[in-house]
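Heads up, this is only part of the complex; the chains shown haven't been moved.
Naming follows writing order (A, B and C), and every chain is counted from residue 1.
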Amino acid sequence: MAKKKKNTLQSHLTDAVSSIGKLVSAPLHFVRPPKPTVARKIASSPGIEHAKGVDVPPEDGSIPIQCIDFGKSGCEKTDFRNVTDLIAHPRPEWGGFRWINIEGLHPFIINELRKTYEFHTLAAEDVLHTPQRPKLELYDTHTLIIVDMVRLKNEALTSEQVSIIVIGDTLITFQETPGDVWDPIRTRLQNPDARFRRYPLWYLAYALIDAIVDNIYPILERYGDVLNDLEEQAMEDPKPSIQQHIYLIKRELYALRRSFWPVRELTSKLTFDETSPVEKKVRVFMRDVHDHSLQIIELIESSREMCNSLQDFYISVVSNRMNEVMKALTIMASLFMPITFFAGIYGMNFEHIPELGWQYSYPVFWGLCITTTIGLLWYFKREGWIGKK
Amino acid sequence: MAKKKKNTLQSHLTDAVSSIGKLVSAPLHFVRPPKPTVARKIASSPGIEHAKGVDVPPEDGSIPIQCIDFGKSGCEKTDFRNVTDLIAHPRPEWGGFRWINIEGLHPFIINELRKTYEFHTLAAEDVLHTPQRPKLELYDTHTLIIVDMVRLKNEALTSEQVSIIVIGDTLITFQETPGDVWDPIRTRLQNPDARFRRYPLWYLAYALIDAIVDNIYPILERYGDVLNDLEEQAMEDPKPSIQQHIYLIKRELYALRRSFWPVRELTSKLTFDETSPVEKKVRVFMRDVHDHSLQIIELIESSREMCNSLQDFYISVVSNRMNEVMKALTIMASLFMPITFFAGIYGMNFEHIPELGWQYSYPVFWGLCITTTIGLLWYFKREGWIGKK
Amino acid sequence: MAKKKKNTLQSHLTDAVSSIGKLVSAPLHFVRPPKPTVARKIASSPGIEHAKGVDVPPEDGSIPIQCIDFGKSGCEKTDFRNVTDLIAHPRPEWGGFRWINIEGLHPFIINELRKTYEFHTLAAEDVLHTPQRPKLELYDTHTLIIVDMVRLKNEALTSEQVSIIVIGDTLITFQETPGDVWDPIRTRLQNPDARFRRYPLWYLAYALIDAIVDNIYPILERYGDVLNDLEEQAMEDPKPSIQQHIYLIKRELYALRRSFWPVRELTSKLTFDETSPVEKKVRVFMRDVHDHSLQIIELIESSREMCNSLQDFYISVVSNRMNEVMKALTIMASLFMPITFFAGIYGMNFEHIPELGWQYSYPVFWGLCITTTIGLLWYFKREGWIGKK
């Protein structure tokens, strides 16, 4: 039922947005992949060993598994239909690094890999139980990095958790759903001159995070365009729908900020901390990602600031309009009430109203009305109610 | 009398909430257990020795006492009706750890335990005098941890103080009222393979805190649902009751935040501080709790942010509506005032009004009225008062 | 004259408060003791030696002076009428500590004590020139602590500066006016088993500060009650007086916060700083005061937050009401303006109005009026202006 409601809201918002023909670019909406069915029970044993379904392997091929071995001498890419084949797959004789990419979360797969590579059961649990807060966890022999991969897919923002485990010569990535932003990296890996082949494995970790971070820029540009449209609209023709847009954008920017704020810490730790496992040679690249995450957070903050200013501006525009409307009403009422009263006077049926029989009463009456009106208009003019905007 | 007032408010709020049929899930209310009758007097001697009632044992069985001895070789659970029996209860020969759980606060019991286990009199006082701020106190030989256990009970949020004292091989927990979130832990203790049996005693402390922290997630999801409902309502059909809801939710989120903010510090100290008494093996689990407390605080903050945005949005909706209403009034008045005046003119009883006798006066009059009306409508249209929303 | 104004305001506020019968508990007001007549001149020589009146002893008995000697072997309390007697008073043979309490500020007394106990002239000046910011000043041989003692006296909050000087075996306290919160301490000092007798002198300093800090709790509870009342009123029957109350409470909470914020630092320094003069044995007690000051600040903050939320809520209630009033007016005007115009039409005196002579004109007219009214009502209903609240 909760899902149904959400859809209603979603469609409602889409309608709200599409109804504004003028906006060149509409705000984007976050779409989270459906919650995994394997939720952790409160006060249950920590670690993946006790997760529901840990003993039942998933259907063959239901979760794409890819393994890329690369090194100075070559690069081999293999796809698997199940994790057992992957684990059995031998390393090439020429050594090098191995990147295993799992495009789906299943307790059985994670646990098998955990047993093979001996990473911590809590790391495995963090991979499985999405959403986690983006973070960096240093274990004695391995490192866990969790970030959010935000992508534009069919005009909707999808956000999924990506877990990266660096353990010896192997780097394992887990995604929630198939599809990612790493295809250019896969291509570059084929290139014998690529730094991947010559640099330590952390260079691959850098490249993966960098791709995720850089992918935010076009999304932020999109928000920038929407805000520019809104600004223009607010200046030229402020409509109530503006406030709804601002509300939606603020909410999404806040979600984006919440998702990116910890990335800043994470890259900072990887770059500057003494305990960082990243090699000095690679740290200079990691610093670059750190700079970008700083810049992204500043861009988000500045968009939020702009939202707030626009909202203040819109509210004062509404106040001003109300003022104008009230002035119009007051002027109208002030002009017609007195003269309507005068007309009422001479519509009375008293037998003894001397003016009624007087010959020039009618033109004099008109004169009185016109004089009153002009007097009031002059007064309003002097008070600044008329003629200034 | 203060109690009576509270109930009135409570019932009032419940009514307010129940009157809104559309909200699938209503906001929750905090219920604190009644204040203990043993309040500390100002400037009285610190420590529990001088607390009122410290010499009078409570009625047998009025406060449930449970003792679980566990270790590599076994696990024994015993319930007691009074503290004297508990203290007399021997440890099993196979050694291991002891977890004593007291489900009620009584100065006599606390003092007896203090004398037996020799913990600090200020620690005992903190256990007794609720509510304390959640905190971690390191004494030379023992550690006191105070957290709030927030639970959903019969559609109300109950919050009670839980004090955990770790002293040598013994862990003592004090609750304010019977009932807790630890039943799964009691079950897991029976399992010979459970980490509890192999890990240091601090692993139990971790599990207890973890259960308390994890229990907040479903509560926050509930708030999330309420906020989604409110958002939908605000977009589709904003009613004044929304503001009351937002106010109540904000107040409760603030209370929740105040209760959780210090937990973050506490788990951080236990995890990262040099002086932390937690063993390295257990710290990695404690770090997990720390992550969860960070995530919970971010979720609370983001809900509060959403409340604020919704409120701003609602206020600007109200302003817009007022604008619409005012426009309607002004248009109405502007249309009818002039023509009512015209009608008034020719209702006058002057003897000499030439138009009265003229044959086409009446249709001309109607023409004048219609022209005026159309002119004004055109003006309003041009000014954007009609036809745009 | 400034004083007269203040009184006017005071009485005004009292009236404002007393006029609201429903509020069970009224907000409290701060009363500061009258400024000392010995104000320091700008750019004058620092230190107490040059203060005005430093050479003239105060009238005997005008300022109560009390000296308590206590130690393992006994406790002697003596009252003096002037400072010379105090200084001449010999220490008991059994040694121990001496607590001197001066209930009034006079340059002569402070200077005499300064000369006897050799504390710094700037410390003496800080004692004399109230109000100082609460602070901790470490001198080589002695320590100065300044805090605000806030008390409820005859339904008014009085705030006075308390200065505590710890110098060797002697602790000197200076108050601005007679009366304090320390009577239970004086009683406990008589008890041969009291910790005072066995612990270092700093334990007395702890007890004095603790009494001052703990005394804030009932005051905060009072504010809590007032806020609960206001909340209830705002929900059930929001009156304009609410905003005045909120304003007053916010102002007072801010004053309370300003007075307590530095206490937090002060106790933190005494507890955790390496340079703290407090003995380890006593620090654990000082930590307790520190916890309480943290909790008090959180309670104040949370009350302020509640004030702000209430204010937002009240403002949106006012907006909504205005909306209701405007709707009522608009509906009223829209219903009656058209039909009044119709009536005006047939009140015209044109000779040629065909309808006038028609037999069914009158009932048809009524039909027209009723149709118009029903049509408009239906329109308002559809627009949601009628029937929903």
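By our rule, a residue touches a chain if its C-beta (ideal position, glycine included) is under 8 Å from a C-beta of that chain, and two chains touch if they have at least 3 such contacts.
Remember, it's a predicted structure, so these values are computed and weren't measured experimentally.
Peer 1: Copy number of the whole complex, given 3 identical chains are placed, is what?
Peer 2: Copies present in the complete complex number 5.
As a working rule, only the chains that are shown with their structure count from here on.
Peer 1: Using the touch definition from the top, list the chains contacting both subunit B and subunit C.
Peer 2: none
Peer 1: Determine how many degrees of rotation, between 0 and 180 and to the nearest 5, align the Cα atoms of subunit A with the equivalent atoms in subunit C.
Peer 2: Superposing the C-alpha atoms of subunit A on subunit C needs a rotation of 145 degrees.
Peer 1: Suppose you list every residue number at the subunit A-subunit B interface; are over half of them used by both chains (same) or under half (different)?
Peer 2: different
Peer 1: Using mean C-alpha positions as chain centres, tell me how far subunit A is from subunit C in Å, no decimals.
Peer 2: 43
Peer 1: Can you tell me which residues of subunit C touch two or more of the remaining chains?
Peer 2: As it turns out, subunit C has residues touching two or more other chains at 347.
Peer 1: In their shared complex, at which residues does subunit B touch subunit A?
Peer 2: Within the complex, subunit B contacts subunit A at residues 24, 181-185, 188, 194-195, 207, 210-211, 214-215, 217-218, 225, 228-229, 231-232, 235-236, 284-285, 287-288, 291, 294-295, 298, 302, 305-306, 309-310, 312-313, 315-317, 319-320, 322-323, 326-327, 329-330, 333-334, 337-338, 340-341, 344-345, 347-354, 384-385, 388-389.
Peer 1: With touch defined as at the start, can you tell me which subunit A residues reach subunit B in the complex?
Peer 2: For this pair, the touching residues of subunit A are 1-2, 5-6, 8-9, 12-13, 16, 40-46, 120, 122, 126, 132-133, 135, 137, 139, 237, 239-240, 243-244, 247, 250-251, 254-255, 258, 311, 314-315, 318-319, 321-322, 325-326, 328-329, 332-333, 335-337, 339-340, 343-344, 346-349, 353, 355-357, 359-362, 365.
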